[in-house]
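All protein chains but one are shown in place.
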Amino acid sequence: MSLYLFLTLAILTIISALAVVFSKNPMYSVLWLIVCFFTIAGHYVLLNAQFLAIVHLIVYAGAIMVLFLFVVMLLNLNADTEPHKSNLSKIASAIAAGLFFVVLIASIRATALGEFNLPNKTNIGFVEEVGKKLFTDFLLPFEISSVLFLSAMIGSVLLAKKEKK
Amino acid sequence: MENTLQAVPQNWYLVLSTLLFCIGIMGVLFRRNAIIILMCIELMLNSVNLLLVSFSAYSGNSDGQVFVFFIMVVAAAEVAVGLALMMSIYRNAASTDINVLNKLKW
Partner (left out) sequence: MNDNMIQDTLLVTPALLVSLLPLIGFLINGLFGKFLPKSVTGWIAALAILGSFICSVTLFNGLNSTSSLNIDIFNWIAFSNINITFGFLIDPLTITMLLVVTGIGFLIHLYSIGYMHDDEGYTRFFTYLNLFIFFMLLLVMGNNYLVMFIGWEGVGLCSYLLIGFWFKNESYNNAAKKAFVMNRVGDLGFLLGMFFMLFYFGSIDYSTVANQAQTLAPNSALLITITMLLFVGAMGKSAQLPLFTWLPDAMAGPTPVSALIHAATMVTAGIYMIVRSNILFSLAPTTLTFILIVGVATSVFAAVIGLLQNDIKKVLAYSTVSQLGLMFAALGLGAFSSGMFHVVTHAFFKALLFLGAGSVIHALHGEQDIRKMGGLGKYIKVTYITFLLASLAISGFPFLSGFFSKDEILAHAFEQNKTIWVILSISSFITAFYMFRLVFLTFFGNFRGTEETKKHIHESPITMTLPLIVLCILAVVGGLLGLPEVFHVQHVFSTYLSSVTEGSAQYLVHHEKVSHATEIALMSFAGIGAIVVILFAYNKYVKQNALPADEVELTGLNKVISNKFYVDEIYETVFVKPITVLSDLFLVLVDKLIIDLAVNATAWIVATTGKTMRLLQTGNTGFYVFAMIIGMMVLLIIRLFI
């Protein structure tokens, strides 16, 4: 059952990811990416990371992708304004990506991965568990990331602001 | 649902995220629209997230999930700044084509 579920989700993920790349219209790309993120959230649920799945949906689908959509609409981008590459460079990029995939797989196979004893704990993805980690072992990075956020916020406001002449 | 870990070998997740990563790379090479390239970068980041979560699940340790949190933080910040840059570039060049942005050279 879960194997089929995994396969279905995986195929959906790959198809939507490819659609992101190949859509002529940037608007469709954004929408396909949202689909892709939903399937990834499904994977998270399968992997017992329930809390993360929800956070993923809220942050990516809810915030980041809305931002993307908003920008695409604001700049009025569509299939007509889309710049085109020559066929040669398209083929070259496809081949490069394919080769890179082969090389990556080969290096993964060449790497000796440790055998896992499957855990019987299934609650590792719950809020309690992740929260405890976040506020004990990773407290300092957590706090520092808030500073990062603040600076990103200020930076983006500053960048997007219209310059006074 | 609980037996996903038994049913699906971990290698499959490896392959899946590698594939997602390579699609992201292909997107970066394939497209010239800077916003799409930014999206492809998000895709690559997510493939790494997936990998981290899978390792976390198969080893029964939630450290990996905490890392995913931080990656999300960075990604969100990056998108915010990146899109703000896009806006100001568009305002100046009236385009998001990366080939227009080739002034930074010798």
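Think of it as A and B in the order they're written, each chain with its own count starting at 1.
Basically, a residue touches a chain if its C-beta (ideal position, glycine included) is under 8 Å from a C-beta of that chain, and two chains touch if they have at least 3 such contacts.
Because the structure is a prediction, the values reported are computed rather than measured.
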Problem set entry | For the chain not depicted, the shown chains it touches | A, B
Seminar exercise, completed: Cross-chain touch to the chain not pictured, restricted to B:5, B:25 or B:38, is B:25
For this session: From the listed residues A:16, A:29, A:93 or A:145, report the one that touches the chain absent from this view.
Result: A:93
For this session: Name every residue on chain B in touch with the hidden partner chain.
Result: 25, 28-29, 32, 98-99, 101-106
Seminar exercise, completed: Where chain A meets the chain that is not shown, the residues are 85, 89, 92-93, 96-97, 99-100, 103-104, 106-107, 110
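Heads up, the rule we're going with is that only the chains that are shown with their structure count from here on.
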Seminar exercise, completed: Distance in whole angstrom between the CA centres of chain A and chain B is 5
Exercise. What residues of chain A sit close enough to touch chain B in their complex?
Worked result: 1-3, 5-6, 10, 13-14, 17-18, 20-22, 26, 29-30, 33, 36-37, 40, 43-44, 46-49, 51-52, 55-56, 59-60, 63-64, 67-68, 71-72, 74-75, 77, 82-85, 89-90, 92-94, 96-98, 100-101, 104-105, 108, 113, 116, 118-122, 124-125, 129-130, 133-134, 137-138, 141, 145, 148-149, 151-153, 155-160, 162
Problem set entry | Touching residues (chain side chain B, partner chain A) in the complex | 1-8, 10, 12-16, 18-27, 29-33, 35-36, 38-40, 42-43, 46, 49-50, 53-54, 56-63, 65-66, 68-70, 72-81, 83-88, 90-91, 95-97, 99
